[in-house]
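The complex appears here minus one protein chain, its other protein chains still in place.
Chain IDs A and B follow the sequence of writing; residue 1 opens each chain.
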Amino acid sequence: MTVVTSLLPIDVTLGVIAYWLLLAFAGLLLQNTRTLTRVIFPAGAGGALVLAAAALSSLGGPVNVAVLPLGLPDLPFHLRMDSLSAFFMLLLGAASIGISLYSAGYFRDYAGNKLGLLCFEYHIFLASMALVFLADDAYLFMVAWEAMALSSYFLVTTNHNIPDTRRAGFIYLLIAHVGAIAILMSFGVMQGGHGDYTFATMRSAHLTEFWASVTFLLALFGFGAKAGIVPLHVWLPEAHPAAPSPISAMMSGIMLKTAIYGILRVTFDLIDVQLWWWGVLALTLGLITALFGVIFAAVQTDMKRLLAYSSIENIGIILVGIGLAITFHVFHKDAVAALALTATLYHALNHAFMKGLLFLGTGSVLHATGERKLGKLGGLIHPMPKLALLVLVGALAIAGLPPLNGFVSEWLMLQAFLLSPGLPHSYLNMLIPIAAAALVLASALAGYVMVKFYGVIFLGQPREGKFEDAHDIGIWERLGLGWLALGCILLGIFPVFVILLIDPVTQLMVGHTLGNSAAQTGWLWLTPLEPGRASYSPLILFLIIIVGVIFTMLAVKKFYHGRLRHGPAWDCGFPEQTARMQDTAEGFGQPIRQIFEPFFGVTRIVPTPFDKHPHYRGESRDRIWDYAYLPIASITEKLSALIGRLQHGRIHIYLLYSFLTLLALLAFVR
Amino acid sequence: MNISGIFLQLFQNTLVVLIAPLLVGWVNQCRAWLQNRTGPGILRPYLNLFKLFQKDAVLAHNASPLFRFHPYILFACMWLAASLVPVIATDLPLSPSVDVIVLVGIFALARVFISLAAMDIGTSFGTLGARREMLVGFLAEPALLMVFFTAAAISHSTSLSTIVETLAHKQFVLHPSLAFAAIAFIMVLLAENARIPVDNPSTHLELTMIHEAMILEYSARHLALIEWASALKLLAFSTIGIALFLPWGIAEAGNWGAIPLALVALFLKLVAAGAGLALLETVSAKMRIFRVPEFMGTAFLLAVLGLLVHFLHGS
Partner (left out) sequence: MENFSGQLINLFAALLLLIAFGMLSQRRVLSLINLFALQGLVLSVSTMVVAYTSHQNHLYYSAALTLVLKVLILPWILHRLIRKLNVKWDVETLINIPTTMLVGIALVVFAFNLAAPISLMAGTITKSSLGIAMASVLLSFLMMITRSKAVPQVIGFLAMENGLFFAATSATYGMPMVVELGIALDVLVGMFILGIFFFQIRETFDSLDLKHMEKLKED
């Protein structure tokens, strides 16, 4: 009994990590589909539950530190679990419960050896992400980061027989490593010449403003490459669709948040000074990313690419919050900084649930119909009503509609913009309303994107062919999706509790908390600063809407008869309707494409009235690919060609190289 | 939360539900007079609703539960929105639960549901209406939010009661930023309520429809609820405009004696607003559909400008 009571949360966490590694190897060895799906994946979900519970108990508690003698002889692993780690650990645990449960059902058609390898990579992925959150020195951080990148690369290229998947994996790995180099360099600058790479040293190293800015920019670049900030986002729309759906959910929901954790850790914890222009930079980058993501999402024709671009948008929104928090913190307006930071962390948690739910939903759609293109789907609400209901919750949540969770974080962020007192620079002061305008524009467009997504897939009629053998989701999928949907609803209706959870994190980072003011009129109302200034009660709103609906239904039923009959669709009396007459995905996105045409590289082949076989083709390309990446690729190729000239294949030239090196060493090293 | 507050809230709930069709009838009647016609009478919308409720409902074969439940959800949302705006008194007990951002969110929720219901049957006009409605909405919602932000920035609060109290009971101050916000709000009102110049509410040409195209498949009691919800939406928008830009006469918290005066003031303002709307509709022509984003973009940018003028000017 004494062993149990003296267990610190960090010990429990390490236990779960070890347990996951154990499951990974068990999966590799067992290679039996039945065991893997019935036992191993649910066991992984159980581990995630324990992890979430440990993180919950660690929030607001003391900081746990541990040193593991693993690693190299003089470089042990330093581990630390403070409120920031605990919050992200909670995110990881809670979201992966749903994803692991879903995977138990989704992978039941996979071959044994392929599934065994996938299970191995999956659990190593989970363990490495947990280790990233625990790392307290640069060495362990980079080991865990690399493990995360490599395991996710192998997960993305699970279906490596498709060339597109291989290409997507290559781009992903490339950009992940470019980012990792930047992160490593940032750590190198941060340790300030002390030679010791632990975070404790970095916290106490006092950098000049120049070197602190260099660190911040390197960290922003490096973590931004993993998070998918424009212009380092090009791997997201390729890798997330190529991966199997539970992996996409994991990557989009949780892995992107590790990058956010990194940015927060570096900016607020490891560097001891912040500059105001960092916040403005992050804010601007975040706005560009958010608008870019949502505009491109509106014109996609592949359902998983659409969700990938939507993830880019949400990362942009999170970055906007971080930028606001930095700016307010620099000018010592810590109450509003805490509000902005709370909104950011809340949105990160929300997004894990919402995007996880949506990606898993697309997995079921893909599984049932074999189609990823929106142009072939439609009318899936009839064969798969339970899936449609659960995905509806996710779609409404991401569109930012009350009373679900996406709305709460958006509300908090808008309050941070509005209730902000004046900033000293007048140009900065003007940035606030313009940024608020851009943010609400992005949110409104997100609603457009979700109507397109849900309407084209689930509503209407199947656009090509029928889906006779599309059956509804099984019990494991229902459990996983249900967990995530329940999370969306609860996070939306009980925001005060979540804010009280986030409080220790903001206390750590900006020294101010929101919880006292947020809960000052009781747990029912969310009042960020004062009740008179802003208050919102999602539970009351939800109840009123339900009461209104029920009252209306009863009143109508009482006073008027309920006669109903069915007939064919009217459609203004037009005869001969076919399913092809509905809007396609391109058609639904056409207004956005037309309005924002300068931002896309649009190529369209339009039929003329005289074509014998008319066909239409439209493509919206990402221009950043053409303007930024292709030139860099061609320069790299030219440089490598130049260097390649050193390799002649002639023996005496190589001997000459060795001879010259020997002469140089003899001359200069005395 | 006291008994009188609850009574006031219930009174407002009943009031808005009952007078919403009257407002629509008044607007139609004014429009008829301006066009030199006799007009259908102010009470015609009530007769229409009564007629629709008596009929049998016809549903398409492939209608899903979403399609069947949507009219009730829409009605509940619009009823909620209309009964939250402080029209006769500012101390409604529901007011702390919902502020202006949530109000815009409720309108967005209703818009998403009606677009989804339109896409449900899978006809060409349904998806056409859904696409156009979301197109109007994605610019109208930010514009409305920016208008609210201007009012909120002036009164340092996003709670509707506080905004109305500040704008009505402070010493008489002219706010230039509210001039921009007012123009933007009128443009948003025209767009969201499907009025000329954005959409013709009495058209029968499907290719010109935005709002009508979405409700083509509804009949009988479902259609009645949707029509009633549209009337409630127009009432909600009108009362929001009155509360923000003409707030004088609204009773303060706990001031029961001022309520009859507030009712009379509301009645007069709604009459004027309805006549003004009819006038605007008569002198404008419907825009071509691809000019609508320009129109809404102008509204949005005007609203942003209003907020900017407030931030820069301090008033």
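Things to note:
Just so it is clear, a contact is a pair of C-beta atoms (placed from the backbone, for glycine too) under 8 Å apart; a residue touches a chain by one contact, two chains touch by 3 or more.
Since this is a predicted model, take the numbers as computed values, not measurements.
Under the touch definition stated at the start, the shown chains contacted by the missing one in the entire complex are A, B.
When the missing chain is restored to the complex, the residue among A:Ile288, A:Leu389 or A:Met430 that touches it is A:Met430.
Contact with the omitted chain, checked across B:Ser177, B:Ser219 or B:Ser238, is made by B:Ser177. Contact with the chain that does not appear here is found for just one residue of B:Val264, B:Val283 or B:Leu312, B:Leu312. The chain not shown here touches chain A at positions 426-427, 430, 434. Touch with the hidden chain on the side of chain B covers residues 173-174, 176-177, 179-180, 183, 293-294, 297-298, 301-302, 304-305, 308-309, 312-315.
Everything below uses one rule, namely that only the chains that are shown with their structure count from here on.
Contact residues on chain A toward chain B in their complex (touch as defined above): 378-379, 381-382, 385, 388, 392, 396, 399-402, 407, 411, 414-415, 418-419, 426, 429-430, 432-434, 436-437, 440-441, 443-445, 447-448, 450-452, 454-456, 459-461, 521, 525, 531-537, 540-541, 544-545, 548-549, 551-553, 556, 559-560, 563-572, 574, 577, 579, 581-583, 587-588, 590-592, 594-595. For chain B in complex with chain A, the touching residues are 53-54, 56-66, 69, 72-73, 75-77, 79-80, 94, 96-99, 101-102, 105-106, 108-109, 111-112, 115-116, 119-128, 130-132, 134-135, 137-139, 141-142, 145-146, 149, 152-153, 156-159, 162, 206, 216-217, 221, 225, 290, 293, 300, 304, 307-308, 311-312.
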